[in-house]
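Below you'll find the structure, written out as structure tokens, and then a few comments.
Removed from the display is one protein chain of the complex; every other protein chain stays in position.
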Amino acid sequence: MVELTIDGKKIQTNPGTTVLEAALANNIDIPRLCHHPELSVSGGCRLCIVNVDGYSNPTPSCGLTCQDGMAIETQNEELLKSRREIIDLFISEHPLDCVTCDKSGTCLLQKYAYEFDITKTSHEFEISKPIYQDDNPFFIRDHQYCILCGRCVRVCDEVVGAKAIDFAGRGFECHIATPFDDPLKDSTCVFCGNCIQVCPTAALTPVSRMGKGREWELDRLKTICGYCGVGCQIEYALKDGKIIYAQSTPDAPVNGEFLCTKGRFGWDFATAPERLTSPMLRRDVAYELGLTSENWELPQKSPLAVRKPKVEDSHIPIDWDTALDLAARKLSENVKEYGPDSIMGLASARCTNEENYIFQKFFRLGIGTNNLDHCARL
Amino acid sequence: MTNSIAEIRDTDCIFITGSNTAEAHPVISYEVIRAVNEGAHLIIVDPRKIPLIEHATLFLQVKPGTDIYVFLAIMHTIIRDGLADEAFITERTEGFEEFKATLEEYTPERASLMSGVSVEQIEEAARIYAQGKRKSGPSIYDSRHGHSSILYAMGITQRSNGTDMVMTLANLAMLCGQVGKPSTGVNPLRGQSNVQGACDTGCLVNVYPGYQKVGDETKRKTIAKTWGVDELPGEVGLTIVEAMHAAVDGDVRAVYVMGENPMMSDPNTSHVEKALRNLDFLVVQDIFPSETALLAHLILPAAASLEKDGTFTNTERRVQLIQPIIEAPGDALPDWQITGGIAARYDREMGVERDKEHWIFPSTQEIFQELTTVTPIYAGMKHERLVGEGLQWPCPEPDHSGTPILHKGKFSRGLGKFNPVLANDPAEQPDEEYPLILSTGRVLYHYHTGTMTRRSGPLAWAEPRGYVEIHPEDAAAVDVLDDRAVVINSRRGSVKTRAKITENVPQGTIFLAFHWREAPANMLTQDFALDPVAKIPEYKVCAVRLENPRAKRKKPELVKQA
Amino acid sequence: MTTKKPIRPEEEVHPSGDERYLAIDRTMKQFKYERDSLLEVLNAAQEVFGYLSRDLLIYISTQLKVPMSQVYGVATFYHLFTFEPQGEHNCIICKGTACHVKGADRIIEALSEEFNINAGETTPDGLFSLTIARCLGSCGLAPVIVLDGQVYGKETPEAVSRRAAEVVSRSKEELTQTMEVG
Partner (left out) sequence: MNFNNLEKIGQKELDRQGKYKRRIFCCTSTACLSAGAGQVHTSLDQSVEACRCDEHEAEVVKTGCMGLCSSGPLVRVEEKEKDPILYGNITSELAQQLVSRHVPIGEIDDELEEGDQDLSVTPHDMLHYRASLKKAGKKSDLDKNIISLDHPFFSKQVKVVLNETGIVNPDKLEDYLAHGGYQALAHVLENMTPEEVCDEILESELRGRGGAGFPTGMKWNFVRKEGAEDKFVIVNGDEGDPGAYMDRTVMEDDPHRVLEGMIICAYAVGASAGYLYIRGEYPIAINRIRKAIRDARRRKILGKSVLGTDFMFNADVRIGAGAFVCGEETALIHSVEGKRGMPRMRPPYPSTSGLWEAPTVINNVETMANVPSIINNGADWYASIGTEKSKGTKVFALAGHLRNTGLIEVPMGITLREIVYEIGGGIPENRGFKAAQTGGPSGGCIPEEYLDSPVDYESLNKLGSIMGSGGLVIIDDTTKMPDFANYFMEFCVDESCGKCLPCRVGTVQIGKLLDKLIAGDGSQEDIEQLENLCETVKTTSLCGLGQSAPNPVLSTLKYFRNEYDELVQQAQTADSGLN
């Protein structure tokens, strides 16, 4: 255990903890932009500077390891003035068009500008990197909002391992770039969107979200991803019952702040026009049952060989009662004639435990067979 | 998984085999990458140059189907060099001597010959894994004997000897005492959101919920009693591949499919189609008119997971709550309501008198309640307890906090048993007529049979069409050009797709994902040799031949001349 | 008796057939293809090719197994690397403190005017590049310029313009002559 004082408060913490972590754990908030708890330390934004007894200059708390007897001051006139000046410099190259910005409400720079009561820069406004890249349907990159905190570069390198982007150029011309500033698709980018997740400003924005609603108008609901078996928790932001974008939240038990491309961007299938919206009966069965007057025969050609098969061509919509009755009747007829083992049930690795439970119970208790499987092996 | 995903980050040595983690389980690969960045060793055994090898310290590129020799040789080396965890073997396991004897013949030299991996690499892998060595930085565990974890997936199991493969990895972990502790274990990465849960709830031919064997009369009787009957079927049923054979033979006559697409996911598609067409009644319950649904007599519209509540169990046995985010379209209903409705009506048809509550539940909460009464590993759970972080089974009591690590201190069966395994070669070997090996699997942007992901705008943009990965030499042999059409033939059928010429696959092997309905990989795969225990088809190895469609007309002449 | 000559394995030439790649290969070999030799390899490449082309950077990235993004990031960080071919003639103006106080800016202005380009640019005909150096370390001779490798000290704007115009016009003449002959 290491003991130090932060703002006069005696604090005990584990060795190796940074001053910022120790302060946050003790409800002492320190402004910060480039720091992210899941990523390595950068120390570039200079906002989290604190005074340390015995140090001549203020030091960023994000990279400062707690040491026994350290005395830290996180708030004073000088520090506030410096932080204010830093935010002032940040917005000297960052448009303050918060009124139309999608990120407004969750933008960290906006938050600090508000907290320091800065309405406009006292410097000459000049955008250092007026680059706008909308080369893919996942997210756009609007560099004029980029504050070069480098979180995206670090997440891409340290967590995702794709290393698709890095800092390019230097000084005022420094910007985040793919090789040769090419479209993302030509880089090693895997479109996981974790860079959007960690981006504190509107520099990275999901395409699906653009112009679709203000942050405070959105409903937020969490569920578990329906794709692979990792079981990531995803938070969906909705407006008027429609998903606007997906992200994860630090409290997600398995995935923390990170997701993959399918989880983050692959939710739009749910509203695809091909979704089944009513029970459908094959036309030949419907004819047999007198539900349609046209006779029809199942084509010999495999459905796989048809380029864009339409279910309406082979099936007609019916109501639920008819459908469920028919299913029950057909299954019972078979059981009566050929016994329960003439029936096979395929449960689903994509349905819930409750659904699979009911399904297997139906087969075992209702029908009386163990011909019951799902694609665990496939 | 015997251990939890969060533990991967602290692992000293990660051993991945048969898993393209970065594409099939990206979020787990993040943990692996973070461990490697902290100084962990990463050993990968795979026929393909998967993306994760960029981060690996050792990449053992095996010829398809020969990895078993490498695993056995690794264990041979471990015993030979005295790296085995003797104390663990004595205290916690049985059957070691017998097992040890079988390893005698599997020398690294033999494995090298079979697999094409160098002896040095095999021995190096053995040393690193056994001792849980690190590349750099301190271990949070024992600095002399670090913790090693095995991650694997379908590359190991979708084989005619899949069970052997899994047992081999279990033997390896026990041999080194790398099990029952944090950041160790044998960890299968499961492919679908609730594949673990579907197994847990008993949707398998041989077990009732909670892995209670169908042949275990006591347990079966207990369940029967809970369900209000005297007896339940006690014979092992037919697995899906077996059922398809039975359907062709006319023994299986009706199939009820809930949210599956065997027309794309099952081996030997032509045979599957024949089976499905032969049925008296096929009912498919799904969210999209899948290829299987198009053959069905009746299609029932289901709600997607985004539209309903309930629980999913993930690969680390964590049971988590899901909740509806959006409304289901049209008349679509959650599957539990549809199945319940059919079941209730079925009882009526059969003249069975039963309480309606057997099938018609007011909410998923009540279903879960009942589920826990017959599933001992879930016994202590309730929806309310799952809010937030969920619980990892076994969770037998209402105040039990779940089990992040299995086999801690004691194996579930008591002593861990070493199961001697002999190397078996894949059932279908390449020959003159079909000289190449086809391996199937997944790509990053798509999921399973593609019904969902191929209807997602961004994902379809990123990977719009199917392709087969071919080694440049193999492509040159039949004059196939990059990004041009190629036909793949096997004894079961043929598929036309686009060639992607890459050295990511070894010479002699081609790779085709099974997401593409226009190029269905399972047209080619074989369904005659299943794993004798798990009945898994051998998706990872089948013999194929490439053909250049442009040369089709000329080819016979050339052959004659030759 | 004939003595057997040791057979030296043929060095593999880059697919483009450009033998200059061999020089880069040699540098990489010298550093055992270590990733951290990136800067050295880029220096060597710049020396051999005069500038870093896209293909060249991709080649170095694959050979050294350094992510392309990082290669690009490093190459754009250091001022000595250029991504465009340099002009046939190159004039480097020292802008060190000593040269600055002795009027280097006026020389730059004069040349910019003469050739209608900014510092760091090359004329459209590819004949002349104007480069700025931070300090050539010949402060005793300030202001200093380097024209085609030749150092000139204690220079005046007029003299430099004249000298530069001379070499460029000579090249232009040669060019027209060859065109006439051709």
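Residue numbering begins at 1 within each chain, and the chains themselves are lettered A, B and C in the order written.
Following the convention adopted for this analysis, a contact is a pair of C-beta atoms (placed from the backbone, for glycine too) under 8 Å apart; a residue touches a chain by one contact, two chains touch by 3 or more.
Small disclaimer: the values here were computed from a predicted structure and weren't measured.
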Shown chains in contact with the undisplayed one are A, C
Contact partner of the left-out chain, one of C:61, C:138 or C:161:
C:138
Which of A:8, A:171 or A:211 touches the chain that is not shown?
A:171
Absent-chain interface as seen on chain C, which is shown:
35-40, 42-43, 46, 66, 70, 73-74, 77-81, 95-102, 133-142, 144, 151-153
In terms of residues, what is the contact footprint of the unshown chain on chain A?
41-46, 49, 57-58, 60, 63-65, 81-82, 85-86, 89-90, 92-93, 122-124, 126, 128, 147-148, 150, 166-167, 169-174
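The definition used in the following text is that only the chains that are shown with their structure count from here on.
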Distance in whole angstrom between the CA centres of chain A and chain C is 46
In angstrom, rounded to a whole number, how far apart do the mean CA points of chain A and chain B lie?
26
Give the residues of chain C that touch two or more other chains, as numbers and ranges in rising order.
none
Which residues does chain B have that touch at least 2 chains other than itself?
none
Touching residues (chain side chain A, partner chain C) in the complex:
163-170, 177-180, 187-188
Hey, which residues of chain C end up touching chain A in the complex?
54, 57, 61, 67-73, 76-77
So in the complex, which bits of chain A are touching chain B?
136-138, 158-161, 185, 190-192, 207, 221-233, 236, 238, 241-243, 251, 253-255, 258-263, 265-272, 274-282, 285, 298, 302-304, 307, 309, 311, 314-315, 320, 323-332, 334-336, 338, 340-378
